[in-house]
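The structure appears below as structure tokens.
With one protein chain removed, the remaining protein chains of the complex are shown where they sit.
As written, the chain order gives the labels A and B, with residue 1 at the start of each chain.
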Amino acid sequence: MRTLALIAAVVAASVAAGTAGATPVKQSGTTLVGAGSSFVAPLVSQWIPAVGSAYGYGLQYSPIGSGGGINAITGRTVDFGASDAPLSPDQFTACKGCAQIPWALSATAVIYNLNGVKNLLHMDGPTLAGIFSGQIAAWDDAAIKKLNPGVSLPSAKIAIVHRSDNSGTTYNFTDYLSSASPAWRSATGTGVAVNWPVGSGARGSSGVAATVAQTQGGIGYVDVAYAKANQLQFLAMKNQSGKFTTPGLRGIIAAASSDQKPDPATNQLSIVNPPKKYDLAYPISTYTYVIVPLQSSKAQELRKFLFWAVTKGQAFGPKLLFQPIPKNVLVVAEKTIAKIHN
Amino acid sequence: MSGANLTFDRPRRPFTGRRFRFGDVSLQAVAGAAAAATTFLVVLIAYKVVRGAQPAIERYGAHFVTRVAWDPVKNVYGAGSFLFGTALTSLLALAIAAPLAIGIALFLTELAPRRLRGPVTALVETLAAIPSVVIGLWGILVLGPILRDHVEPALHSALGFIPLFGSPSSTGSSVFTAVVVLTIMILPIVASISRELFLGVPRDLKEGAFALGTTRWEMVRGVVFPYARGGIAAALILGLGRAVGEAIAVTQVIGTGVGIHWNLFDTGDTLASKIAASYQGAQSNIQIASLVYLGLILLVFSLLMNVSAQVIVRRAARRQGVGFNRGGAG
Partner (left out) sequence: MSTHSLTKASLRAEGLPRRRAVNRLMELLAWLAAALGVAILAVVVWSVARRGAGALNLDLLTRTPVLFSLTPVRQGLANAFAGSLVIVGIATLLALPVGILVAIYLNEFARPSVRSAVSLALDVLNGVPAIVIGIFVYGLLVVGHGQSAFAGSFALACIMLPLVARSTMEVLALVPMSLREASLALGVPRWRTTLSIVLPQTIGGIVTGTVLAVARVAGETAPLLFTSSLVGTQVGWDPHHALQTVPVAIFELAESSDPADHARAWAAALVLLLFILFASLGARWLVARASRRLGAVR
């Protein structure tokens, strides 16, 4: 038995040595813990080493979904939360003195898996709502064919994949469906989690991307960075001016110009399904917010981190298809960040 | 006093019965404190769970248990859908696992060649030790695709007239996958307890049956089963309790869904898997309270099953002189 104990001790020690030697923990003390939106996770992951080397802060981020992020910051189990869905008045009250600050700008891609079809498929809002409510069940449905003349669509069943966790991406997507289809608005509505008429659930944007990638005929919605990382096809959506646009930097910044004034009370912006005037806009674009308590024991570190995020941090965005936030939004964001105090 | 008397003149302390040594008292106190803390912990768990569910209990009352709804947008919640899911998956898994497990136990005690008994027993106990997250991983990446691509379409085309085998799932995540996973998790528990019980059947009873000229199966049916009947029932209850409480492996493969669907290839949710999937992102206080209410219902059922089974098993084991240390649900 003594030899067993010795072996166990040696194994434990070597694991400890291996892991400790792995990546020396560089931070000079402060750890900023955040959780929430998986939508913004690609950008935040670029920030983690950068913030570490700039200020020595250890940045931790868990992409548990916007709902989880709001929950966590309300219960003060984290230092900051991240959500693509803006807080409702009830949530603001529950959070007790939290500020909502737009800190990134990107789009939701509608991904699909049809191996035989190489063309970029076109789609519009009402048809998409019909698909996600189960009324349009096969890829060769007349409505889809009408939008894609000349493309040979298989008769495969459409396998819908939605988010199973409370997700800001769901909010953004259902916000668009509600705006484009009155039928969807009354039947299902908008929310971080809705009563999906059909489909199976997956956790996180990465879960949805995984499931669609493995399911023939699958369709889902994710932050466009995940579509790019997994090389998944996405739909070109018809905006209000009649043009079909894709979730790229051009489409996103065009959508952003449709609402340049954050709400004075909540800093909220809505750029979903922009009016006809913005003909280059991709209609499922969205801002994403960081939720911070205005009073925090880590106020100084939070201010430093957030100032950096909305200025220097935006430079990491474009290759992940995040547009740097426009000037007037930046001004409002900085004003709010300055209010964080001890 | 004469010199022949051998009485000692030393003063003697009066005998006071139990002597109160500091060491004895402190050991008893410390050990007693540990026991008290354990009991207090159990009470605390019950209290915290009830307290956490209170807002939902106040709003929905007992109706919650039967309502089939879970709508975070309209804030209407109920446990009906998940009670159905728990019942369907656990009972089906038990129905499949029980005969297999008893067969394995019989094999190990009556039929197996001596050389095979040790290794196969070790194998079965090892299956019990595999963590649920690893079985869930295997379920998502290996079992799910196989069921989706081969088994479900085959079952649907062969037995599609039965509502249980409706249209196959498209992603491999379904109630059916969860049932298979739960069967794999219950199997070793029921098998190893049954094996211990069968081993404890007195030899002379068995040999008496053989002396009467019975075949081996008749002996098993007439002696072993009646003797071990209570213990096997307890083993089945314990396995059922394990299946009911399993959250992780089930949530990985069941796909999430609300409503009462009889099609096994649909997605669904059980009490435990719903909690695991939704707790982190719960939005409103009433949603959180409803999730804890689900946990309360789960707790009541699990305790009923696990505690009664453990008591029966321990009593049966003590009768036969073997020891048990079975874990609860994962």
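Observations on the structure shown:
Quick note on the criterion: contacts are C-beta pairs under 8 Å (C-beta built on N, C-alpha and C of every residue); 3 or more make two chains touch, one makes a residue touch a chain.
Just so it is clear, the model here is predicted, and its values are computed rather than measured.
Screening B:163, B:202 or B:226 for touch with the missing chain picks out B:226. For the chain left out of this panel, the touching residue among B:159, B:260 or B:307 is B:307. Remark: the residues of chain B touching the chain excluded from display are 21, 23-24, 26-28, 30-35, 37-39, 41-42, 44-45, 48-49, 51-52, 99-104, 106-108, 110-112, 120, 122-127, 129-138, 140-142, 184, 187-188, 191, 209, 212-218, 220-223, 225-226, 229, 241, 244-248, 252, 272, 275-276, 279-280, 291-292, 295, 298-299, 302-303, 305-307, 310-311, 321-323, 325, 327-330. Against the chain not displayed here, chain A makes contact via residues 1, 4, 12, 15-16, 18-23, 25, 27, 31, 33, 35, 41-42, 44-46, 48, 58-64, 72, 75-78, 202-204, 206-207, 209-210, 213, 225-226, 228-230, 319-320.
The rule is simple: only the chains that are shown with their structure count from here on.
Distance between chain A and chain B, defined via averaged C-alpha coordinates, is recorded as 39 Å.
Listing the residues of chain A that touch chain B in their complex gives 64-68, 70-71, 90-91, 94, 157, 159, 161, 164-167, 188-195, 200-201, 203, 211, 214-215, 217-218. Those residues of chain B whose C-beta lies close enough to touch chain A in the complex are 70-73, 145, 169-173, 255-258, 267, 277-278, 280-285, 288.
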